[in-house]
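Shown here: the complex without one of its protein chains, the others still in place.
Right, subunit A next:
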Amino acid sequence: MSTAVLTRYVEQVMGLPFSLALRGRHAGDAAARDAWAAVVADLREADRVFSTWRADSWVSRLARDEVEVGECPAEVAEVLALGNAAAHASGGAFSVARPDGSGRTIFDPSGVVKGWAAERAARHLAELPETDQCLSAGGDVLAWTADPIGRPWTIGIEDPDDPHRIIARVPVWRGAVATSGSAHRGAHVVDGRTGLPPDGVRQVSVIGDSLTAVDIEATSAFALGRDAARWLRAQGRSGIVVWDDGRTELVSAG
């Protein structure tokens, strides 16, 4: 693509900033605004189904045993299946049902929903041919270039100690980068096996084809604490682990 104008859109959904950058043919035009509106509408619909903060969401009703999975929209079963697969792959560190520390179990598919919903919503961007697209879902990024060997998107990996800085850059043509850590929310990820925040790791970034997959894998690796890098290698994934002593470890898929 040319060094075309870059256009950006930002919207708060699910309590997170979603941000879209476009360059190329449709950057900034009416088709782009329509596509972005469709993306945002899609995300809001996902929020209505999956929000654990809304008492009337399907997921909240499911957590209260008011409905069965089979009565929910089909996406609920889809997301639960993803969560179960992730729990299996991470030996239980990733979980959509986790102990809250006081003996109760909290049902929380949030670890799956964000990346999944963003990747699904991004289907509306297919309406924008010859346009490079980069969608950020609260810090997890899905990139696409119209020309598969053209100019890539450059994704910065945030420094967990200073959000104004980056520790690495990743050129992405068509792929996704997700980061999980304790930087912005404190300890919002817990090890599903213990219910406790993971030990030894500050931040994990994972790079791959699917935003849904790397979002889950970044969370899983982070939840695994000191096993984060080893686990990523075993999955054949590339990524960056920042340990709590400040060391940075690059994991390159063979």
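Here is the rule we use: a contact is a pair of C-beta atoms (placed from the backbone, for glycine too) under 8 Å apart; a residue touches a chain by one contact, two chains touch by 3 or more; residues count from 1.
Everything below uses one rule, namely that contacts and distances are computed from a predicted model.
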| item | value |
| --- | --- |
| Chain left out of the displayed complex - its UniProt protein name, from "Nitrite reductase [NAD(P)H]", "ABC transporter permease", "Electron transfer flavoprotein" or "FMN-binding protein" | "FMN-binding protein" |
| Given A:Val141, A:Val190 or A:Ala229, the one touching the chain that is not displayed | A:Val141 |
| Interface residues of subunit A (partner: the chain not displayed) | 6-8, 10, 12, 15-17, 19, 21, 114, 134, 136, 138-141, 143, 148-149, 152-160, 162-175, 177-185, 188, 203, 205, 207-208, 237-240, 248, 250, 252-253 |
